[in-house]
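Left out: one protein chain. Kept in place: all the others.
Lettered A and B in written order, each chain numbered from 1.
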Amino acid sequence: MQFTAKDIAFMLNGTVEGDPLVAVNHLAKIEEGGAGSLSFLANPKYEQYLYTTDASVVIVNNSQELTAPVNTTLIRVDNAYGAFTLLLEKYNTIKLNKSGIEQPSFIHTSAKVGTEPYIGAFTYISQDVVLGDNCKLYPGCYIADNVTLGNNVTLFPGVKVYFDCVIGNNVVIHSGAVIGSDGFGFAPNADGTYTKIAQIGNVVIEDNVEVGANTTIDRATMGSTIIRKGVKLDNLVQIAHNVELGQNTVVAAQSGIAGSTKLAENVILGGQVGIVGHINVAKGTQVQAQSGISRTITEEGKKWAGTPAIAYANNMRSNVVVSRLPELEKRVNELEKIITELKKKGD
Amino acid sequence: MQFTAKDIAFMLNGTVEGDPLVAVNHLAKIEEGGAGSLSFLANPKYEQYLYTTDASVVIVNNSQELTAPVNTTLIRVDNAYGAFTLLLEKYNTIKLNKSGIEQPSFIHTSAKVGTEPYIGAFTYISQDVVLGDNCKLYPGCYIADNVTLGNNVTLFPGVKVYFDCVIGNNVVIHSGAVIGSDGFGFAPNADGTYTKIAQIGNVVIEDNVEVGANTTIDRATMGSTIIRKGVKLDNLVQIAHNVELGQNTVVAAQSGIAGSTKLAENVILGGQVGIVGHINVAKGTQVQAQSGISRTITEEGKKWAGTPAIAYANNMRSNVVVSRLPELEKRVNELEKIITELKKKGD
Partner (left out) sequence: MQFTAKDIAFMLNGTVEGDPLVAVNHLAKIEEGGAGSLSFLANPKYEQYLYTTDASVVIVNNSQELTAPVNTTLIRVDNAYGAFTLLLEKYNTIKLNKSGIEQPSFIHTSAKVGTEPYIGAFTYISQDVVLGDNCKLYPGCYIADNVTLGNNVTLFPGVKVYFDCVIGNNVVIHSGAVIGSDGFGFAPNADGTYTKIAQIGNVVIEDNVEVGANTTIDRATMGSTIIRKGVKLDNLVQIAHNVELGQNTVVAAQSGIAGSTKLAENVILGGQVGIVGHINVAKGTQVQAQSGISRTITEEGKKWAGTPAIAYANNMRSNVVVSRLPELEKRVNELEKIITELKKKGD
């Protein structure tokens, strides 16, 4: 793919300053751009690079003033950041523009496939599955019996969806993610063994959710594990049975949420956070990476840190003291000695 | 699938109170049940719902007394919880009742497949593999050379088993789990590089083990990584080379056990626990979520928490003080000031 400055200015409704015929074939940061790169400048912090960049073309705001000559061709637009984001998106759309049904794939005769599908080779679509329109299932995916997918769903290679799960519109699931595996439910017996409790619920993923690579979301024991609209899960996240994640909640990599816990909307979890089972977490709660939430949080919009988590600011202060605990203990030892002497004198 | 109250009472050897012809087609909690739901009441805590539920049928204990009229049809049995668990299991058995060998699959001519198999499309069974009877290998599984599976083994889609591993009877492994990948063994060289130490051992999984989605169990350097009878591993768990897990040990999600460590039987690990390599953990040990075990535990049946882990009760008490450490430090500052003054006076 190769475009001229003029082509790109046309796409973005911008104006060219410099050589309209210079060609670009990839996108790069302004500080890393070379010949053939298309970059942008939006943050004034990076303005210095405008005069030194080797990028062939740089998109800038109409308001951008020049304080020295530039060696690159400029494209001026109203909103340089927005224009560049749009190009990123278009670029990606082209990259992911697969279509058709490849062979060998396995599509059960009872399955319903919407319009404009992409079904990669070695993908398996089981009995009574319903796929909406414009679904892209990359190679090696597995969709079990009775699963429903909405429109514009993208499953990257090797996604597995167990039976009865329901996935909404515009959902993106990355490679190796597992949706609907059995919840971890075992009843202890008197002899120390465990009896499995059958997990017959499902997972419901609402619209506009993104699920990271190798993330696991367990089916409910009964009822549904629910991932509400707009939730974003990073890689290697664990969502246990009967959990509910509120709208637009964001969970960073390697965090885990134990069974039946409910997070309200717009919660943000850092990486490697753990949340115990059977609690509620209030709207807008933010949890520092590696923290552990061990009880229900009812107050909205607060930041937490530590294991077990306490208010973020308190945790910061406590951490400082933890690092000088040996010294603090010595000071207490010293005080005790002095006191003992003072008491002797006082006697 | 649809059954009448009468059908179900017959299956459970119970008696119907209400409409014997009312039909149900799914299982639900009593507080969530609607038309067509079959629920149960065992825990007196939920008794209130018996009078308000919309479930079409509720299974109750023979001993259950009614203090108000009910709108639902009852099935009376000796043990409502046990009867319901039985139905869950039957439901699941029907859901997972796949059989036959789908095409395209890859079965090496030297492999031996037991009676009543299910081998899904895109599953690969390599040289000299032996599968017991009634094994279900869902689509996209990979079984390497010389692997042996017992009877009644279920591998969900995309399970990978490396060469020479041995899996017992009644084992269930969820999607994306990897059994027998190389242990993490590298010898440092003088120039800062590392030389790989070949990992030629295997993994042995005994009977009645369940392994969660995307969990990884590494092969031994030499000898075997051993998962004893009845062990239950949750999702995204890491078991390193030469680890041994004792009978009926339970490991919650995202925990990791480093190389050559041996856990005795009936150990319970919470989520995100880490255990260092080359130690032993005594029978019945319980470890709080997110804790780190850094040395051998010889005393049986104790609870541990924290990183590094200390006795659970001590950890709880220390956590409380950690949260008021800044205050404690101020109190020591204050004491030092007072003491200095007292000493002056005393001089």
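Convention: a residue touches a chain if its C-beta (ideal position, glycine included) is under 8 Å from a C-beta of that chain, and two chains touch if they have at least 3 such contacts.
Computed from a predicted model, the values in this text were never measured in an experiment.
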Given A:P44, A:P69 or A:P326, the one touching the chain that is not displayed: A:P326
Residue of B:P20, B:G114 or B:G223 in touch with the missing chain, whole complex considered: B:G223
Per the touch definition above, residue among A:T85, A:S110 or A:T195 touching the missing chain: A:T85
Identified contact with the non-displayed chain, of B:L86, B:V130 or B:L342: B:L342
Missing-chain contacts mapped onto subunit B: 104, 106, 122, 124, 140, 142, 144-145, 158, 160, 162-164, 176, 178, 181-182, 184, 186-187, 192-194, 196-200, 214, 216, 218, 222-223, 236, 238, 240, 254, 256, 258, 272, 274, 276, 292, 306-308, 310, 314, 317-318, 320-322, 325, 328, 331-332, 335, 338-339, 342, 345-346
Where the unshown chain meets subunit A, residue by residue: 27-29, 32, 85, 88-89, 91-92, 95, 102, 104, 120-122, 138-140, 156-158, 172, 174-176, 208, 210, 212-214, 230, 232, 234-236, 247-248, 250, 252-254, 265-266, 271-272, 289-290, 307, 319, 322-326, 328-329, 332, 335-336, 339, 342-343, 346
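We adopt the following convention: only the chains that are shown with their structure count from here on.
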Distance between chain centroids, defined by C-alpha means - subunit A, subunit B (Å): 25
